[in-house]
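Take a look at the following structure, please.
One chain of protein is taken out of this complex; the other chains stay put.
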Amino acid sequence: MLSDNVNALVIGVAIGSVYGLIAIGYSIVYAATRVFNLGQGDLITVGVLLSYYLLVVAGWVGLAAFAAIVASVAIISVIEERVVVRPALRRADSIGWFITTLAFGVIVRNIYQNLYGNAEARAIPSPLSSKAIQIGSVVISPQELLAIIALLAITVAVELFYHRTWWGHAMRATSEDRDTAALRGIDPGRVGLLAFAIGGCIAGIAGYVLGPILFSDVNEALSLSLKGFLAIAIGGFGSIRGALLGAWALGMTEQMVDLHSSAAYEPVAGLGLVLLVLIVRPTGIFGGAAEREV
Amino acid sequence: MSANGTLRVDDLHAGYGAIEVVHGVGLEVHPGETVCLLGRNGAGKTTTLSAIAGSCRDARGSIRLGERELRGLSAARVAGAGVAFVPEGHRIFRSLSVGENLRIGGFLRRRDPAAISADLSRMLELFPPLIGREKQVAGQLSGGEQQMVALAQALMTAPRVLILDEPSAGLGPLIVDAIYAAVRQLRDEGLALLIVEQAVERALRESDRAYVMEGGRVVLSGNTAELADDKRVAEIVLGEPTESPAG
Partner (left out) sequence: MSRISTPAVSRWLRRWSFSIVVVLALAGLPPLRGWTDFDLLRLDHIIALVMVAIGLNVVTGFAGQLSLGPGAVFAVGGYVAAILAFHYPDHVNLPVMCAVGIGAAAIVGLIAGVPALRVSGFYLGMVTLYLALLIPSIVDSFEVTGGNNGIDLLQKFPDFTQDLSGMPLYEVTLGAMLAVVAFTGLLLYSRVGRRFTALRTSEVLAESLGVKAYRTKLLAFVISALPAGLGGAFYVYSQELISKSSIDPLISINLLAACVIGGFGRVWGPVVGGAIVLGLDQFGSNIPLVGERLQEWELLINGVLLILIILLLPEGLVGFRPLDALRRLRRRGVELRVVRFPPTVMSSGPPPLRRCAEPAGVFELSGISKRFGGVLAVDGVDLTLRPGSLHALIGPNGSGKTTLLNVASGFYRNDSGTMTVGNVRTRGGDAVGVARLGVARTFQTPKLIAGVSILDNVLVAADTTVACTGFESVFRLPRGIRCHHVARERALDCLRHVGLEAAAGLHAGEAPHGTRRLVEIARAMATDPLFLLLDEPAAGLSPAEVEGLKRMLRSLSAAGVGVLLVEHNMPLVLDLADEVTVLHRGSRIAHGGPAEVRRHPDVMRVYLGAA
């Protein structure tokens, strides 16, 4: 029984890493722009479908397909920033962006759904072997392992970017105080564009890594988006480490509920966990404390 | 320095939304002088400063630095043109370290690392209390130290004009003295300084010329030596002659 629990927790980390790949994309965009990009889930699905198209239909080799996917998704994300986010941000104190990013996601979804048609979701070949790896009593597929590694690698890369580069500093400064950052010559518009570009790259990587796990399913986007949100709500907004740990906590909770009761309660467990965190610490585990503004 | 470094504001109208607060302000700040802007709360001082800095874009009129028109530029571009604005209330990046706070001021010159590290050590000379604090998170500093970080950060943009909004607000006398010592040194090095200050005597003592605002307009201006004896200044800023028979 213990081994079942351990196995569930490890799978939880793997599934959590899937959520984490979404959550980190949200986080980097949110930190720089205070916009929660509701189109992120659809961007990932574009990545998944592109990997299906390039790898299965067009028969590209892995690396070329990977580069093409990341670049295309990043471009779509940048278009989103320019066309629907920036104009919405021009109006102060409004959450117009909530609706425009949601609408952008809906538009993208409608396009890929129509392009893909009514075909069944198909398997996408993994660049890795399909044979499960066994470590002690734990069984994990190479692709799931890749998701964990990809998430860790992106987390480290983003933290290094934040702390070691000029633009990373600019992004953190903008995140904290847009106006003062602008007074020091940091154009908040360019920071936002960069954040969306990075967010798009992460969505592309996520699409490539998740393809073999999710199949070419066109209907997963909304639910994935929301799982990513739950992860951030647990971990704390704008914190990269928070996104990572929140995602793992969510994945493990779901798997434990799955193991000990029924898969039907899995989504409820996620919401329960979020509500619990909200009650104890409304800004999330790694979110800063907020003093109300008068 | 030539007239090239002079900040010249002409017939500036500015406000927020549909409401105009500043009605046709004109002023000049030359390199190597400190100019203060006095007036009661609500007289339009801060709005004037924000309009110059590009934070408040609802403005018309002319704001020129040398030959270059700044009106209509974004705050980031105004910073790039050589105007650094330190808003009231020491707004620094509290979650960044002190060192990061200073370095971020060099963002526009990021391709010149030598100049940046030279200026970084200059900032520590100018504000000795910051020495050894570079790794500390800025939000933990005292109010006075935070104000020094804000000033140093602005100076790291290598400005030609430095604009300070109430640099002494809420700070102790020793810190205020230290800040004004830095202001004098910067002026002597040829910087143009424009300062809004509530403490009238202090402001007049520390600056070369002054403008007095009321109701969104400049109502009085001149050399501080003359204005210091002018009863009208106190009348406008504090509302009435302060030496009037009390009680």
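Letters A and B mark the chains as written, and numbering starts fresh at 1 in each.
We adopt the following convention: contacts are C-beta pairs under 8 Å (C-beta built on N, C-alpha and C of every residue); 3 or more make two chains touch, one makes a residue touch a chain.
Since the model is a prediction, treat every value here as computed from it, not as a measurement.
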Which displayed chains the unshown chain touches: A, B
Among A:I75, A:A123, A:V139 or A:L278, residue touching the chain not depicted: A:L278
Contacting the left-out chain in the complete assembly, out of A:R91, A:H163 or A:H260: A:R91
Contact with the hidden chain (one of A:N5, A:S137 or A:S223): A:S223
Absent chain, residues of chain A that touch it: 36, 83-84, 87-88, 91, 94-96, 98-100, 102-104, 106-107, 109-111, 113-114, 222-223, 226, 229-230, 233, 262-264, 267-268, 270-271, 274-275, 278-279, 282, 291-294
Where the unshown chain meets chain B, residue by residue: 13-15, 18-21, 40-42, 57-60, 72, 88-89, 94, 139-143, 146, 166, 168-172, 176, 197-203, 205, 215, 238-240, 242, 246-247
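The criterion applied here is as follows: only the chains that are shown with their structure count from here on.
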Interchain centroid distance [CA atoms averaged], chain A/chain B, Å: 43
List of chain B residues in touch with chain A within their complex: 53-55, 74-77, 79-80, 84-85, 87, 91-96, 100, 103-105, 107-108, 110, 153-154, 156-157
Contacting residues of chain A [partner chain B, same complex]: 166, 169-170, 172-173, 176-177, 179-188, 288
